[in-house]
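One chain of protein is taken out of this complex; the other chains stay put.
Presenting subunit A:
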């Protein structure tokens, strides 16, 4: 299989370079993919993965380097041309037009219906809403629709840029299965993800980018993970600190910081109750569409609950506007960063919006102090600010970090994190877990929904599992390994399984 002469690569990019003004996104990127192969494209946030995918599929023009498809020199002038040439991407950001419904989007893109519906079913969304505006659909659904659309055009090379980052476990499983079948049928896949579990399960080979250059190309075998990380970061990752259980632990008695009772919202959230204490990190685990979106929206004042109560420090609350929730100390990092970012504004302005939200802060800004606060947040989250003039020019992972930085700069009481590490690289993920633990140690409370089950043990004290709009289990995070969480998430209570 590693015998290059035996089967020529279907795609062969060599020495690709690309710069955006002063920012060098790619210096010397090379990538080779053979028929039937799944190649992981790895690299830290801002390494240039998405830029390379966009160049290969004609969405960006390269400054230098060569691209050969099936042995012939080739350049695609547009994604449409790439599609006709057999290269079909799923980009990192959802690509359906938000103001149109699915039906219109499909017509516009000329997507063949029959295969599209086949793939949507295969991927676990039996009947997609055809006439809701796209902007009302949850992010996970959008990602699946993007993938189904790509599969429907029967690509020879499928390029998936963080396809699974927003997906809960059940949908990830389906995506991996479908992608594997594609490879088995002789098609090739370029797969970008920051989740190593998926890489080792799915991929044959990994090409590693660092600072815009290819620094390694290795077959996936047991133990390769560490090598990849070292190549990605240019240094070994210091071993994860086993989280020492805080001697005192969060005070789980007394009046909780946040008490939720019988909360219902929309059609999915039926009846959720839990307590979140001072200094506690409470994980939330759920499969796709079990009401977790509604829960976070209701807590953040973004949606009026249909029933139930929310109490903060024993005081009943009723939020009419996110500003009410913020005034009560509840702040949300939403799952979809497009909802949270001012894409045409600078990193600094994005991080500093909450400071000036209230009319009494509408006057002159203390620029020096703000600058220091923002710099500290940027430092803390290691945001790559080379393209900081407009947030939309940052890499996906760095944009995600900006949404978190906004709230840690100002000091928080209760943080609602909805899948905060979506698209963030290994090193920064650790940084974020440490940050969450620090905030908790300083007395903040954190509600932490994650689609990556391994994060529960890394960051949380306890975890609530939601199924069908209700809490089906509350576990100590230390005991909650992935298989157990998985079973609980499917509605089989962990206790039954243990018994």
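The rule we apply is simple: a residue touches a chain if its C-beta (ideal position, glycine included) is under 8 Å from a C-beta of that chain, and two chains touch if they have at least 3 such contacts; residues count from 1.
Criterion: contacts and distances are computed from a predicted model.
Colleague: Just go with whichever of "Permease protein of ribose ABC transporter", "Quaternary amine transport ATP-binding protein", "Light-independent protochlorophyllide reductase subunit N" or "Sarcosine oxidase subunit alpha family protein" UniProt uses as the name of the absent chain.
Modeller: Answer from the UniProt record of the missing subunit chain: "Permease protein of ribose ABC transporter".
Colleague: With respect to the chain omitted from the figure, which of A:63, A:104 or A:173 is a touching residue?
Modeller: Counting the whole complex, the residue in contact with the absent chain is A:63.
Colleague: Out of A:88, A:102, A:172 or A:340, which touches the unshown chain?
Modeller: Final answer for the missing-chain contact: A:340.
Colleague: Of the residues listed, A:108, A:353 or A:441, which one is in contact with the missing chain?
Modeller: Result: among the candidates, A:353 touches the missing chain.
Colleague: Can you list where subunit A touches the absent chain?
Modeller: 14-15, 17, 19-21, 60, 63-66, 300, 302, 321-323, 326-327, 332, 334, 339-345, 349, 352-359, 361-365, 367, 393, 406
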